[in-house]
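Scroll down for the structure; my scribbles are underneath it.
Every protein chain but one is kept in place in this view of the complex.
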Amino acid sequence: MNILSSALLLTGCAFLFLAAMGIVRMPDLYIRMSSSSKAVSLGVGFVALGLAVHMNDSGVTTRAFLLIVLFLLKAPVAAHMLGRAAYMNGVPLWEATTVDDMKACDLGGAPVGEDTAAGTPANGG
Amino acid sequence: MTHTRARSRAPAAFTALPLGMLALFVWLAATGGGTRVVGLPFGAEALGFALSFRLDGLSILFGMLISAIGVLVYVYAASYLAGRDDQARFFGWLSLFMLAMIGIVTAENLIALFIFWELTSLASWFLIGMDHERSEARGAALQALLVTAGGGLAMLAGFVMLGSMAGSFELSAIQQQGDAIRAHAHYLPVLLLVAAGAFTKSAQVPFHFWLPSAMEAPAPVSAYLHSATMVKAGVFLLARLLSVLGGTPQWVALLGVAGAVTMITGAVLAVLASDIKKILAYSTVSALGSLVLLIGIGSPAAVYAAVVFLFAHALYKAALFMAGGIIDHETGVRDVERLSGLRRSMPLTAAAAILGALSLVSFGPVLSFAGKEMVVLAVAGVGAGWSTLLQGLVYTTSMLLATAAALVVFRPLFGPPDPSVRGHDPSPAMWLPPLLLGASGVVLGLIPYGITRVLLAPAAAAIHPGASRLHVSLWHGVNLPLIMAAVATAAGVVLFLTRSAWRRAAGALAAISRFGPEAAWNALLRGAVSYAGWQTRVLQNGYLRSYLLFIIVTMVLLVVTAAGDGIRFRFAINDTQFHEIFFSAVIVAGALVAVRSRSRLGSVAALGAVGYSVALLYILFSAPDLAMTQFLIETLTVILFVLVIYRLPRYAILTPPAERRRDIALCALTGVVIAGLVLAAAHEAADPSLARFYGANSLEKAHGRNIVNVILVDFRALDTLGEITVVGVAAIGVLALLRLRPTAAGRRS
Amino acid sequence: MNALLTLPIVIPMLGGAASLLAWRSRTVQRAIALVTSAALAGSTIALLVLVRADGIAVIDVGSWPAPFGIVLVADLFSALMLTVSAVIWFAVVIYSQASMDRGREAYGYYPLLSFLMMGVCGAFLTGDLFNLYVWFEVMLISSFVLMALGGERAQMESALKYVTLNLLSSALFLAGVGLLYSVTGMLNMAALAQRLGGVGQSGLVSAIAMLFLVAFGIKAAVFPLFFWLPASYHTPPAATSAIFAGLLTKVGVYALIRVFTLLFVQDIAFTHNLILTIAGLTMVTGVLGAVAQNEMRRILSFHIISQIGYMIMGLGLFTRFALAASIFYIVHHMVVKTNLFLVSGVVHRLRGTYELKDLGGLWRSNPLLGALFLIAAMSLSGIPPLSGFFAKLGLIIAGVDSRQFLIVTVALVTGFFTLFSMAKIWNEVFWKAAPGPAAGGSSVDLRMTLPIGALAAVTVAIGLGASWLFDVSMDAAAQMLDRNAYIEAVLR
Amino acid sequence: MNVIAICFAILCAATLLAFVRLVKGPTIADRVVALDLLAIISVGVILVYDAATSLPVFLDAAIVLALVGFAGTVAFSKYLERRRMR
Amino acid sequence: MSASSGFLSNLVLAVFWALASGRVTVGTLVVGFVAGFATIFVTQRATGAEAYTYKAWRAVILLLVFIRELIEANLRLAHDVLTPTHHMRPAIVAIPLDARTDFEITLLANLITLTPGTLTLHVADDRSVLYIHSVYTPDADELRRSVKEGLERRILELTR
Amino acid sequence: MLTVLPLVIGALYAMGLYMMLRRSMVKLIIGLALIGHAANLLIFVAATSGLVRGGPPIIAAGETRPGPLVADPVPQALILTAIVIGFGVLAFALVLFHRTYDSVGTDDLDQMTTTER
Partner (left out) sequence: MSSLILRTAARFLIPLLVLFSFYTLFRGHNQPGGGFAGGLLAATAFALYIFAWDAAAARRALVVDPCVLIGTGLMLALVAGLLPMVGGREFLTGIWAKLPLSEQSGFAVGTPVLFDVGVYLVIVGSSLLIITSLTGEEEERH
C-alpha cells in the first residue's frame, strides 16, 4: 500500500464520513442532500482512485473510472428527483430559509404527514 | 302403504340367483359328509387373506336356509314391490346381501368372513333405507349400519389378534390351536372383541335396539335379513369359533348372561309392543338371545338344540313377517289393536299366520316344539344352581312368546270383522311363500328324521363333534318339559286375554326406555359430535397467529427434547475484526428498527438496510456473486414493498401487552434454540470434498472460472431449473392476482 | 433408463413452458395439457415397470457422479407415487376442461397445473436434499397461485394463511438442510445417510431430525401443524382442491417417510414413537374435525388430515410390513381423495352449493354420480372389498404384530367416525329429498363423469388387485429399509 | 495494513450516522436519503475491501450496487410524487 | 467540418496511435487521444477543424471551473458541517434560463447540483426557469449572476 | 465470526417470528423477509471452509484450480438459489397480501376468519 493510494482512500472515506455527518447535523432535508450528494461523489471518487492506484491494473482502473462517471451522473439526478419529490410532498424548509421563488408554481402540497412526527399516533401493532 | 296394483311380470331373472344357490346347496348336502375346503386363487397372500371356503354341515345348513328362504323372499318381494321404480336397485342389493351372507357362512378365512360380514352391513344399510325420502328410514338405516359396523371394527381387531396368535387366518389352522389360544394372555380381549361383532350383528342386549327400528325396511327385507339370516350371522360366528374360544368360564359367563338377558328382555318388550312388525322383531331378539345362551352353554345337547331351534325359527319367523307384510300391504295398518277379523277376508294369509304363530308358541306338532324341548333339556344339563334359574327364564320366555303370538294372530284374525279395515288376499306370489314356510314348520315337526339326518345332525356335529350321537324327535313321551310347555302356553294365553289390565300399567315401563341402550347410543353420538364441534372451534379457530404459535411451540419443544444434553458449543470471538462485528450489529439493529418502527415505510427502509448489510457480509466473506444478487434482489424487494405497501393502511392495531410479552419470550427462546443448533453444527468438522471437487473440475471440465456460477448452471443445474420455474410461476401469479378479479355477476362463491 | 427417469420432470416443464408460449390461446393450452398429462402417465407407468424389473434406477444429472452432482433416484416407492400422481393429473386435466371457468383458464391455469406436477415429480425423484427443497418450492408456488387464482375473497383469505404457514415450513426445511450440510458437508441423501451415523453429537442429529419432522409435518398436514389445510382447501374450484387433495400432502408424507427411513434412523426409540403418537393425534383430530363440519368439501378436507395419520402410522411402527401398509394406504388414498373432491365439484355444478343442508335428491336425479361417490366414500371408510379396507387391514395387522394396541384402537375408532361422516354426506346429499325446487339441471358433462368413473374403477381395481399392489408395496418397503442398497445404488 | 482498518472504522462511523438518520427520519425522504447513503457507503466498503484483498473481483458488485441504489432512490421519489397527487 | 467530426477524427488518431504502439490498452488510447488533439490543434487552419479545437478547449475550461467550484464549496460545507454553529442562509432561487435543449438543461442542472451548496429542484415546464436550492445565498441576484456567468455561459459556448 | 453470526441468525429468526405473530399483514410479510435472511445466513455459516476473508471461489487467470484458502462455493450457490426463490415467492406473497387487503378491506389478520367459522 503506497502513500498515494492510502492518502486517496483515507480522503475518500473522510468525505463519506462528512456526507454522513451532513445528513445527521443539517437542519432540513434539502441542505442534507446538498451536503451529502457532493461529498458522496468526491468520497467514492477518491476511494476508487485510491483503489486504482493501489491495484495498478488496467481492468481495475477502467472499472474504477466507470464507477466514478456513474456516480457523477447518478448522484445529482437522484438528489434532484428526491429533492423535487420531497418539496412536492411538503417536506418543510428550514425556518432560516429566506426566499422561496418556487412557492409560485403550485408544486408544494400540504405537508402530508404519514411518517412525519406530527402524523397520527400509529402504534406498534 | 298402498301401492298401485299394476301387475308386474315377476322379475324371474332375479329369482334365478337364489334358485341356483339352493340347487348348489342341495347338491352339497346330498354329496355331504365331512369338511371340504375349497380355495379360490384370489386374495392377498401377504395380508394373510385368501378367498377360501369351508363346506361342512354348519355352512350347508345355513346355505340351505339362506337360499331356500331367499327363493321365497324373492318371489314374495316381486309382487310386494310391484309398481315401484327402484325394483332393480332393490333386487341388486338383495342379491349382494344373499351372496355376502352365503360368503359369511362358508368362509374358511377370517378376513374373507369379515369382508362378507361388512358387505351384509352395507347391503342392510341400503335395504333398510329403500324409502330414503323418509328421514325415519334414513335414521334407522344409519343406526343399523353404525352399530353393526362399529361392532364389526372391534371384531376385525379380534380376528387380527386371533390371526397373529395362530399365525394364520385360516379357520382350520386356528381350530387346531384352540388350547394355545384359550391359554393366551390376549384370550379375553379377543373373546370380547369377537363377541362385540357377534352381539351387535345378532342384536344382543345392549346392542339390540337397532333391530326394532330396522322395521322401517320393506317387509321382504324384514322377513329375510332381520329374522331369518343376517341377524343369525353373529350366532353362526360364535358357533364357528366354539371349538376355538368356547368352553372357558369367560365364554360361558359372557354368552350365558348376554343370551339369557336378551332372551327375557326380547320377550318382555314383544308383549309390550303393538306394531305387528315390532312384536315380531322383539320376538326375534328373544330367539337370538336363547341361541347365544345355548352356544354359551356349549354342551352337545345345547349345540344340537341351538341348531334345531335356529332352523325352525328361521322358517316360522319369515312366515310371520311375510304374513304381517301382507296385512300391512293390504290394509295399511300395523297396529294389532286396530286389526280385527281378517280371517274371512284374507283366509290364506290367515292360515299362514296361524301356522307361523303355532311355531312361535312352539307347542303342538311343530318342529320348534322339539327345539324347545331340546333347549329345556340342554339348559337343565347346566351344572350348579344355574339350571333352575335358566329353566325358569326359558319357561317365562315361552309364556311371553305365547302371548305375543296371540297378540299377532288372535285379535287381527279371529276378532269381529271391522268394516273400517278392509283387505283381501293378494296374488298367490305373496301368500304362497308364508304358507309354505308355516306348513313346513308343522311337516318337519311331524317327520323330522329326513331333515335331521341330512341337515341338522351334520350341522351340530360340525359345531361340536359330540353332538352327532343325539337325535331329534317330536315325542319324548309325557315328561316334565311337555307339562311345563303346556302350562307356559296356557299362562301365555291367559296373559293375552287379560292384556287390557296389564298393558296400560306396563306403558309406564316404556318410559324407562329413555334410559335404555338406544338413548345411550344416541347420547354417545351426540356427545362425540358436540366434542368434535368444540375441538374444531378451539383448534381451527381461524386465527393465523394461533396456527403459527402451534408450529413454533411444537418445533421448539421437539428440538429441545431431541437435543437433550447431546449438544456442545464452542464460543470463539478471537478471530473477528471490528467492522465485521459492526455490520452484524447493523443487521440486528436494522431488524429491531423494522420491528419497532411506527411507520411502514420506516420498517421497509430498515429492512433495506438489513438486506444491504447482509450483502456486505457476503462481500466481507468472499461471496461476490452472492453479494451482487443480494443487492439486486434487496433493491427490487424494497421497490415492490413500496409499490404494494403504499396502498395499505398504517399500523392501527395494538395486541394486548400480555400477549406481546408472551410472543417475545417464545420467539426469543426459538432464536436461542436455532442459534444453539447453528453453533453446535459449526462445531462439527464437515468433509470439504464437495468444494474440492468443484474447484478441481470447474475450469477443466466445466470451462468456467467462477465456481459458484458453474455450480448453478452445470454441477447443480437442476436446482436452477427448478428455481427459474419458481420465479416464472410467481410472476404469472402476480399477473393473475392483479388482472383476474371476480366478476360480480359471474361468481357464486 | 436415462430418459425414463428424466421424463417425469421434463414433460410437465415442457407442457408448462409451451403453455406460456401459447399464452393467448386457451384451446392450445388445453390441448397441450391433455397431451403432456397423457405422456406423463405413460412414461411413469413405463418407469414403474422398469424399476419393478431391474430394481432401483439411478442417473447422475449432468453426468457429475454422486455425491457431487444431483442424482435422480427411482425406487419402487417413488415410482409408485409418480404413477399415481400422473394418473390423477390426467384425470384432473380432463375434468378441468369441462369445469374450469374461462377467466382462470385465460390466466395460466394449465401451465400452473403443469408446473405443480413438475414440482411433485421432481420431489419424488430427487436424491438430493437441497434439490428436494427446490422442488418443494416449485410445487408450493404453483399451488399458491392456483389457490388464489380467481381472486375471490374466500380464496384470498385462505391463500394468505396457506402461503404464510408453508413459507414458515420452507424456512425450517432450509435451516435443516443448512445444518445437515454444516455437520456432514454433503447434500446427497445417500452420502448424508452414510455420514449421519458418524456425527459426534447424537443429540444434534435428533434435533435436526425434529426440524425436518416439523417442516415436512406442516406439508403433510399432521397434528398440530395441519391448520392451513382446512382453512384453504375448500375455497378454490373443485378441480384445484382435487389435485391439491390428491398430491400436496402426499409429497409431505413421502418426504417424511424418505427422510425417516434413510437419514434419521439413529434414535428410533425417540423419533419413531413420537411419529406414532403424532399419527394417532392426527387421525383423531382430523376425523373429529370432519364430524363437526356441514359443508361437503370441509368434511373432505379434514378427512385428508385424519387419513394422513394412517399413512405415518406405518412409518411410526417402522417394520417392513407397516411401511408396506403405509405405501399401499398412500396409493389408495391419493385416488380416493381426488375422486371425492371431483364428485363434490359435480354436486356443486348441479346444485350450486356445497352446504349439506341445501343439498339432496341426487340419488334419484344422478344415480351414477351416487354410485361413484359411494365407491370412493366406502373405500375411504374401509368397507371391503374396496382399496381402503386392505389399506386399513394392513396397518391394523402391523399394529397388532408390533403390540401397539393403542394406535390400533385409535385407527379403528377413526375408521368408525369416517364411516359416520361419509354416511352423513350420503344421507344429506343423495338420499334426502332436495329441499326446495331442484336448482340446476341433472345432466353432467361427460368429461366430468369420465375421470370420476375412471378413478372409481382404479379404486375397485386396487381393492380386487390388493394382492399385487401389496406385494409391490412389500418390495418397496424392503428397498427402503435396506439403506445400504440405496446408498450403493447411488454412490456406486 | 492499519490504513485499511482506519478506513473501515471511518466507514463504520459513517454507517452509524446514516443509520441514525434512517431511524430518526422523520420524513420518508430522510429515510430514503439515509438508505441511499448506506448503499453508497457500502460501495465504499466494497472498494476498501478490494484494496485490502487486492482482488478486483468485488468491483462489479460495487458497480451493480451503484446502479441499483440509484434505481431504488428514483423509485421512492416516484412513490412520493404519486402520493402527493392522489 | 463540425465539432463532432473533429472529435471523431481525434478518436481515429488515438486508435492509430494505440495500434502503432502495439498494445491496444486503455493507457495507449489515452496517450493517443492527447497526441491526436495536439496534431489537430496544430493543423487546424489547414484542416478547418477550428470549431472542434475551440470547443474542446472550452470543454477543458468548463471542467477546470467546475473542479474549482467543487473543491471550494466542499471545504466551506465541510467547515460548516464540523462546526457547531451554522453560517448557512439557504434560499430557493429561480434562475431564468437561456439553455434550451434537453442536454444543455440537464448538464447545467446536474453540474449545479454537483457543485456543493446548490441543488436543482425543478425545471419549469416551459423550460424558462430553473429552481435552485442554495445553502449560502446572501444575495439572490448575486447567485443568479454567478450561475449564469459561471456555468451556463461556458456550457452554451460548448454546445452552440 | 463463527460465534457472532449464529447469534445474528438466532436474533433474526426471533424477530422474524415475532413479526409474523403480529396482527398486521405488513408486519407479517416483513417477518417473512427477515426469516428469509436468517435462513440464508444459516447456510452461509455452514460452509465447510468456515468464513474465509478475501478468498472468493474464482479460479485466478493462468491457474487451473482455486487457491488453497478459498471459501466453500457450495453454500454460496445454494443461497443464491434460495435468494432468488425467496424473491419470487415474496413478490407473490406481497401482491397476494395487497389483493387480500383490497377484497377484505383491512390488514388486521384477526378479521380474516370468515372462511373457517
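We just call them A, B, C, D, E and F in the order they show up, numbering each chain from 1.
Heads up, the rule we're going with is that a contact is a pair of C-beta atoms (placed from the backbone, for glycine too) under 8 Å apart; a residue touches a chain by one contact, two chains touch by 3 or more.
Here the structure is a predicted model, which means the values were calculated and not measured.
Here the missing chain is touched by one residue of D:I4, D:V23, D:I41 or D:A61, and it is D:A61.
If you put the hidden chain back, the residue from F:G16, F:G31 or F:G88 that touches it is F:G88.
Note that of C:V10, C:A434, C:A461 or C:L481, the residue touching the chain absent from this view is C:V10. In the full complex, subunit D contacts the hidden chain through residues 57-58, 60-61, 63-64, 67-68, 70-71, 74-75, 77-78, 81-82, 85-86. Touching the omitted chain from subunit E are residues 102-103, 105-106, 109-110, 120, 123, 127. Listed here are the subunit F residues that touch the chain not shown: 56, 58, 61, 80, 84, 88, 91, 95.
One rule holds in what follows: only the chains that are shown with their structure count from here on.
For the pairs A-D and C-F, the larger set of C-beta contacts lies at A-D. Taking each chain's centre as the average of its CA atoms, subunit B and subunit E sit 92 Å apart. Residues of subunit A in contact with at least two other chains: 21, 33, 77, 84, 114-115, 125. With touch defined as above, residues shared between interfaces to two or more other chains in subunit D number as follows: 11, 15, 25, 28, 31-32, 34, 49, 57-58, 60, 69, 76, 83. Contact residues of subunit D toward subunit F in the complex are 49, 52-53, 55, 57-58. Those residues of subunit C lying in contact with subunit F across their complex are 130, 133-134, 137, 140-141, 144-145, 148, 151-154, 156-161, 163-164, 167-168, 170-171, 174-175, 177-179, 181-182, 185, 187, 230-232, 234-235. Taken together, the subunit A residues at the contact with subunit D in this complex read 1, 5-6, 9-10, 12-14, 16-17, 19-21, 23-24, 29, 32-33, 36, 40, 43-44, 47-48, 50-51, 54-55, 57, 59-60, 63-64, 66-67, 70-71, 74, 77-78, 81-82, 84-86, 88-91, 109, 112, 114-117.
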